[in-house]
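The other protein chains are all here in position, but one chain of the complex has been omitted.
Chain nomenclature is as follows: A, B and C, assigned in order of appearance, with residue numbering initiated at 1 for each chain independently.
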Amino acid sequence: MAASPVQVTGTVLTTRRVDAYHALTVVAPGVADRTRPGHFVGVAVGGPSTSMLTRRAFAIHDVKPDYGGTVELVFTVRGPGTAWLADLRARDTLDLVGPLGRPFPLPRDPCTCVLVGGEYGSASLFALGDALQQRGCRIDFVLGAPSADRLFGALRARRMGETTTLTTEDGSIGMRGKVTDVLPGVIADTRADVVYACGPMAMLQGVTAVAVEFDIPVQVAVEEAMACGIGVCMTCVLPVIGDDGVTRMVRACTDGPVFRGERVRFEDVGTIPFDALGAPGGRHA
Amino acid sequence: MAASPVQVTGTVLTTRRVDAYHALTVVAPGVADRTRPGHFVGVAVGGPSTSMLTRRAFAIHDVKPDYGGTVELVFTVRGPGTAWLADLRARDTLDLVGPLGRPFPLPRDPCTCVLVGGEYGSASLFALGDALQQRGCRIDFVLGAPSADRLFGALRARRMGETTTLTTEDGSIGMRGKVTDVLPGVIADTRADVVYACGPMAMLQGVTAVAVEFDIPVQVAVEEAMACGIGVCMTCVLPVIGDDGVTRMVRACTDGPVFRGERVRFEDVGTIPFDALGAPGGRHA
Amino acid sequence: MLTASGCGGTGRELAQFFDVTRLGAFVTRSITMAPRAGRPTPRMAETPSGLLNAVGLQGPGVEAFLTQELPWLAERGARTVVSIGGGTVAEYTALARRLADAPGVTAVEVNLSCPNVEDRGRVFARDGSSAAEVVASVRAATRYDVPVIAKLAPDVADIVAVARSCVDGGADALAMINTPVGMSVDVDTMRPSLAAGTGGLSGPAIRPLAVRCVWQVHAALPGVPIIGMGGVTSGRDALEFVLAGACAVAVGSALFHDPYACPRIQRELEELLTERGFDRLADAVGLAHHPPGSGPRGRTDLEESSL
Partner (left out) sequence: MLTASGCGGTGRELAQFFDVTRLGAFVTRSITMAPRAGRPTPRMAETPSGLLNAVGLQGPGVEAFLTQELPWLAERGARTVVSIGGGTVAEYTALARRLADAPGVTAVEVNLSCPNVEDRGRVFARDGSSAAEVVASVRAATRYDVPVIAKLAPDVADIVAVARSCVDGGADALAMINTPVGMSVDVDTMRPSLAAGTGGLSGPAIRPLAVRCVWQVHAALPGVPIIGMGGVTSGRDALEFVLAGACAVAVGSALFHDPYACPRIQRELEELLTERGFDRLADAVGLAHHPPGSGPRGRTDLEESSL
């Protein structure tokens, strides 16, 4: 399902602040064309003489046809790479590789979908919502964050979703708590057929547990530190159970970032489970 | 004679192109105050996450009292550091350490001075010319470069100098040839008492030979690759004969960059002369 | 232009970007006998102009490699250098034997940066005699017309001695350098950045170490072909290795940043060679050893100095 990615040197069209986030719109025709909901891009940071070797991964928030195709990224400043991105101005250039990863699989037939986003994880859910609605699906949003300023896209969710439920850990907007506190109610109320989720690992784990409880499929988009984003470096792996029941260390960048939630061994992320294929001293070794 | 240097994070006031050169005016109060003709600055290049560790050295071309004190640098793009500098825009910040080095010594009494500049080497001669004129000296310029676009400051020299002689190797302006072809004539015509020179090493060597021929003092500002500019790294050394007749490997940054021309062992630059203090197997070892 | 082992995936991933048959050779990640799940994550940490990794030779094992990966490369006609890694001399030998009948193996590269389980985990590449032993047994198990390349790491006191041992052991060529061992500590979690603690350092940060190794070994063993690598990101970097003595250049971490790195660097290198008046790459190999104007044999005797 991976679209053939390309490298482009795009021009920054606009930069803006959205609460705790920065949004960057970049002219990137070849990338925009091929993007499906859930794809991400690898962005070169730091300019020509930078000491930062690896690209940074960002979900593609929005794609527009303007200027041959633009992509929008939404990000928070974490370290030197995102700090450099936040300093970009219109007309600067940005080197992108994308679209990368496997996008969200879409249901063949119309159904009811709950879209769960944590912090900037919601960025990739709006394009997904569009695609689902085009297929006649009903969509409902559950968005959560530690605080109101880190909750991304509440307005847009309200406009798009049949219902939108917000949670913040400090209660500064919506319900005080986590998305998993409200998710069972939303699933029950909407009689949801499927859950899509994007956000921090702990949230994905919780969302998956809820979906399993309701016995409905759940698609999660994971975030793992990536050195290449194109599947060649093997640094972004996590333990995922295959169709054959065997756990393998698979790449988040090309085998994911979207996985069926119940296949991801969340508790074992950051370890090599003893029963994984090729684990030291393990049964498949 | 070294003024106590300071580090400042200045703001770029203006950037402009002058033929083959870029000129950058930076607000740098502490540096501007202390600058004497012949001083240079060490400029940090590449921004916060740069892979370029060493500062780049540039002669201070002009100092103005505006905004508490500005310095102007004139430079040509040679590698990644100067390429980065050339991309700066007004309001960007620039990190400078200066003023560095020993400035040109000025004659106690009024006399006639020939100022010889090669390429951007002329940049440091105008402040010197001002200072000499304030002491009642007569100044004459000889400026040379491979071609007209690399000859810096001809107009200003014409305005300031009693006479100005230009040479280019391709004859695109002035006489075809090198400064050393015309220098003997200028010295003779003006009955010069002293020569000041700044430019490529080969030129300084030629100018020194002419001055020695005329038996007049010559002050040269040399250019050596520098890692620190403040005298601690010992990478910028060249063989210079001391008052005691002993050749030492001295630092261009703090013992220079201005030296008495006849003391510099130009032919031996890039070697350790066998008779230098501490030379391997040498007599002082 | 080659890919560096462990940096080009299975070949399929890069084939999305360019034609892998146009590579000088595709070098596989180091293949092991059994499948290996590798090290826990985090497996990578960025350092100034460098990258630490501790992947731990994750791979499907030689059988799956021979059925699922090599045929794909062979069918397309890609020149394939198979890198092998093991914990004992016997394991390397077994791997070489297993590869001996496989069609489409252009050369075998022996990754000597593996811990020797029979020598308290001491890395083969750090000990000339065990490195030579591995090379000799792989050489013996490999078809005579398939070259054996010994891949060395820089964290030894005397790279020339290790190189010489490998050549004496039968290596047809040398690949330099594998990653030196490095480490970083996350000052926020106050723990090592990598789950494995230490990892291999790659990228432009190590280029000066790599160029120095190539230079020293080429000076000592001018007849031995050297594949240079370590921080190559541009044609200029590649030329640096060639001038120091490499007759081929491999690209590793740069692929993570620029998936088109191999064809781009190849093109840049060709342009630089043409600009400098070289008809063939071979004419530039090791040229930095000869002061301008000196005859081709007039090697200089610049000594090593860390002072």
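One rule holds in what follows: contacts are C-beta pairs under 8 Å (C-beta built on N, C-alpha and C of every residue); 3 or more make two chains touch, one makes a residue touch a chain.
Keep in mind the model is a prediction, meaning the values are calculated, not measured.
The chain not displayed here makes contact, within the full complex, with A, B, C. Within the set B:Val41, B:Val97, B:Val142 or B:Val210, the residue that contacts the chain not displayed is B:Val97. Across the entire complex, the residue among B:Thr15, B:Thr54 or B:Thr82 in touch with the chain not shown is B:Thr54. Mapped onto chain C, the footprint of the missing chain covers residues 30, 39, 47-50, 52, 54-57, 85, 113-115, 121, 123, 126-127, 153-158, 178-185, 187, 190-192, 196-201, 203-209, 211-212, 215-216, 231, 236, 239-240, 243-244, 272, 276, 284, 287-288, 291-292, 300, 302-307. Although one chain is not drawn, its touching partners on chain A can still be listed: residues 51.
Considering the complete assembly, chain B touches the hidden chain via residues 2, 4-5, 7, 44, 51-55, 97, 224-225, 227-238, 248-249, 254, 269-272, 276-280, 282, 284-285.
Keep this in mind: only the chains that are shown with their structure count from here on.
Chain centroids computed from C-alpha atoms place C closest to the centre of all protein C-alpha atoms shown.
Under the contact definition stated at the top, the residues of chain A that touch 2 or more other chains are 51-52. Residue positions of chain C with contacts to 2 or more other chains are 48-49, 204.
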